[in-house]
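Every protein chain of the complex appears in place save one, which is left out.
Right after this comes chain A.
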Amino acid sequence: MSNELEFLSRRVAAGKLSRRDFLGRAAALGIAAPFANSLLSSAARAAGPVKGGTLKAGLVGGESTNSLDPALMMTQVPFAFGKCWGEMIVELSPDGKLENRIAEDIGSSKDAKVWTLKIRDGVEFHNGKTVTAEDVAATLERHSDEKSKSGALGYMKGIETIKASGKEVVLTLKEANADLPYLLSDYHLIVQPNGGKDKPDAGISAGPYVVKTNEPGVRHGGERFANYWQGDKMGHADQIEVIVINDATARTAALQGGQVNMINRVEPKIVDLIKRVPGVTIRNHAGPGHYVFIMHCNTAPFDNNDLRMALKLAIDREEMLTKVLRGYGSLGNDFPINAAYPLFTEIEQRKYDPDKAKFHYKKSGHDGTVLLRTSDVAFPGAVDASQLFQQSAAKAGIKIELKREPGDGYWNEVWNKQPFCASYWGGRSTQDQMYSTAYLSTADWNDTRFMRPDFDKMVLAARAELDEAKRKQMYHDMAVMVRDEGGLILPMFNQFIDATGAKVDGWVDDPHQELMNGYALAKCWLQA
């Protein structure tokens, strides 16, 4: 890199040279624009965040039925807005480590059954009250109440008692769980005054922005919280705004037209077109999300492992990855874990093998068609993917009949009800969480009807194991079991594809969720 360019980029960051002049100089020196741009943004990051302005995001995933109650957050808009006004107990940092937020320190007893959270001093709620251990305890209580509708209830049920004393919250678990701190990073667990027991949808927490506008399904707005405890790290823009734009074309148009600074869910098929738009940067990165075809292991004909294996071998993953995701993803291997998880281990990649599929299909004794239900809402491109599956299976002599279901009611009537359908998973932060949510016999969302007492035992044992090497081996064995005997066909992991406009800076890729794990609005800034 030329010294001159570096010098110039610092001058731009300091506001002494215009961006346009810089790009002109870079072109004169024979530097391609994308490289020059990246040079600029790293210089700007080095120069530090710029305060001020209004940062706007146009996001899919908001409905007029949304509420500010963290327990009820399900889709992308409440999630992303929640990270702006809410403060968490702990959070995952982009490199996969745990970052303490309201908890200053987390420690456990040797058997991973009793956990102690030390609450940070001097963090203030938007209503002026200081965050206390009681508030944190009340928050956890609310989300672990059997009667609560909280999306985090599944993990929180494992907590037996919650006690606040002084500056500490002590949690006693029913079963040992080495992953507890990861579970506490669940985005539903926004700390609220008295746990939100009085008024759950008041929108009051200790995050960098104070809720100013809340029009569900239309827009949400926040103003910087003057007393935010980490003002140097977050809350750079004076104001933030989330505009709900569920239509993909409208979303890209809003970014191109400059009405918003960032958008989520760019469709893979248009990424290459968007890349050509001046000033727009595509932010794609791998994550734990995956697209699946799920079979019920307890329903004929899928109760036969040979038939399941035949179907797993009859899918052409590579073709699907290039044609449906246009390469913005990675190959799946029929178990729901990839490198986004801390304790991931490689397992031999399963490949398309029509001959082997034919063999298993014959052995299963099933002939006739297999009915696969699909819909556009199952995942973007699900109908195309199902057709590809149908064709590749036909080459192995397996007839798949496709039934295209209406998107309306798909999640109520088809998913988790019908024996074979297309679906997707957003992934979880730990392997334990993923397996507990969907592969334990008793899991609410056991959508493959995978009921294996031996597997359940392995999950519980791994949960209590503090020795990392041993745990890794356990998770490896569990993955092999799901892969070879489960009802999951997982052709591909999808990437999160977000995009930002010309003046956005401070972006850091985060593998956990889209939009920097929801923090894009809180952590990015607008160049001066």
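As a convention for this text, a contact is a pair of C-beta atoms (placed from the backbone, for glycine too) under 8 Å apart; a residue touches a chain by one contact, two chains touch by 3 or more; residues count from 1.
What we mean here is this: contacts and distances are computed from a predicted model.
A.B. asks: Of the candidate names "Cbb3-type cytochrome oxidase assembly protein CcoS", "NADH-ubiquinone oxidoreductase", "ABC transporter permease" or "HypC/HybG/HupF family hydrogenase formation chaperone", which one corresponds to the UniProt protein name of the undepicted chain?
C.D. replies: Its UniProt record gives the name "ABC transporter permease".
A.B. asks: Quick one: say which of A:P94, A:G158 or A:P216 touches the chain that got left out.
C.D. replies: Going through A:P94, A:G158 or A:P216 one by one, A:P216 is the residue touching the chain not shown.
A.B. asks: Sort through A:G257, A:G368 or A:P453 and give me the one touching the missing partner chain.
C.D. replies: Residue touching the chain left out of view: A:G257.
A.B. asks: Using the document's definition of touch, tell me which of A:S93, A:N246 or A:N305 contacts the absent chain.
C.D. replies: A:N246
A.B. asks: Contacts of chain A with the missing chain: which residues?
C.D. replies: Residues of chain A in touch with the missing chain: 58, 63-67, 213, 215-219, 243-247, 249-250, 253-254, 256-260, 407-409, 412, 416, 444.
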